[in-house]
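Shown here: the complex without one of its protein chains, the others still in place.
The block that comes next holds subunit A.
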Amino acid sequence: MGKTSKDKRDIYYRRAKEEGWRARSAFKLLQIDQEFSIFNGVTKAVDLCAAPGSWSQVLSRRLNENYENLKQKSEKAPKIIAVDLQAMAPIEGVVQIQGDITNIKTAEQIIAHFGNEHADLVVCDGAPDVTGLHDMDIFIQSQLLLAALKITTQILKPKGTFIAKIFRAKDASLLYSQLKIFFGSVSCAKPRSSRNSSFEAFVVCKDFQMPEGFNPATLDLSTDINKLVGIDRYIAPFVICGDLTQPDSDTTYPLDFEGKEFRYCQPTQSPINPPYQEAMHMMSQVNIGKFPESTSVTLTGKNMSLAEFKATKAKKQDSNDSQK
């Protein structure tokens, strides 16, 4: 695959690099805003599962723009909190919390940062690494969404807005029904920057209201919520976001597009340590990747870092050489 083939396949990937977004998903949030005006009057926002941080970038840019425009009205400066298990590169104007969204302490930390106030907007673009088993992936994504919903019920102020990624597939209507319990309106939004062929969509939930008799702290979404959902499943209205003047993520564009000459841009953010990184490094130590069919590495005892492995390997090599 060539260096430019990703640029050719996806205009938003190319644009994200050109405009300094950490991922193409930034455009999805921008297009959702075009349709739903989600940033109006928002001064406190939370980005759950934020890494690599493109949605936090959007929040930071857009909320500060709003603030600049309204400066005379003595509005408060916007506060943005990004939560993720992983650390990510800092973003100006964004406070990072490295924590687990299922942990009650994380919710407490967020509220403390806002000066004991609740958020106006909570967004979540988190998704698991898909396994290829559709029902499993859909289940894990729905659990992620429910976990995000649970912390949202603790940190979102009444009438607030919640946006999260959803996989449109089998059982999506159950999730819509579950969300409908907490929000006045639930829509299924598909930005034009999200591919037509993909399962991905976003739920835009407005007008948050905690139903009576519910305590956010003890809410168990895996069981309690089923009691509330009736047989009539709710189908959220589908809304396409972004007008036809915006590029289409399914279309392949020439590199020189709209009169601009193409210049190759490095990705803004290189991928964060993938789980298989160590395996790849270890395998490449014993083999240059020429004969993968017979390559293996076996380590005994405790975990060994790559550096240690290299050191022991070099040692063995030395002793072998000296024997010769």
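Operating definition for what follows: a contact is a pair of C-beta atoms (placed from the backbone, for glycine too) under 8 Å apart; a residue touches a chain by one contact, two chains touch by 3 or more; residues count from 1.
In this text, contacts and distances are computed from a predicted model.
Of the names listed as "AP complex subunit beta", "Electron transfer flavoprotein subunit alpha, mitochondrial", "tRNA (34-2'-O)-methyltransferase regulator WDR6" or "Centromere protein L", the one that matches the UniProt record for the absent chain is "tRNA (34-2'-O)-methyltransferase regulator WDR6".
Mapped onto subunit A, contacts with the missing chain fall at residues 2, 4-5, 8-9, 102, 128-129, 131-136, 139-140, 143, 168-170, 172-173, 176, 190, 192, 196, 199, 222-223, 226, 233, 235-240, 244, 247-248, 250-256, 262, 264, 275-280, 282-283, 290-304.
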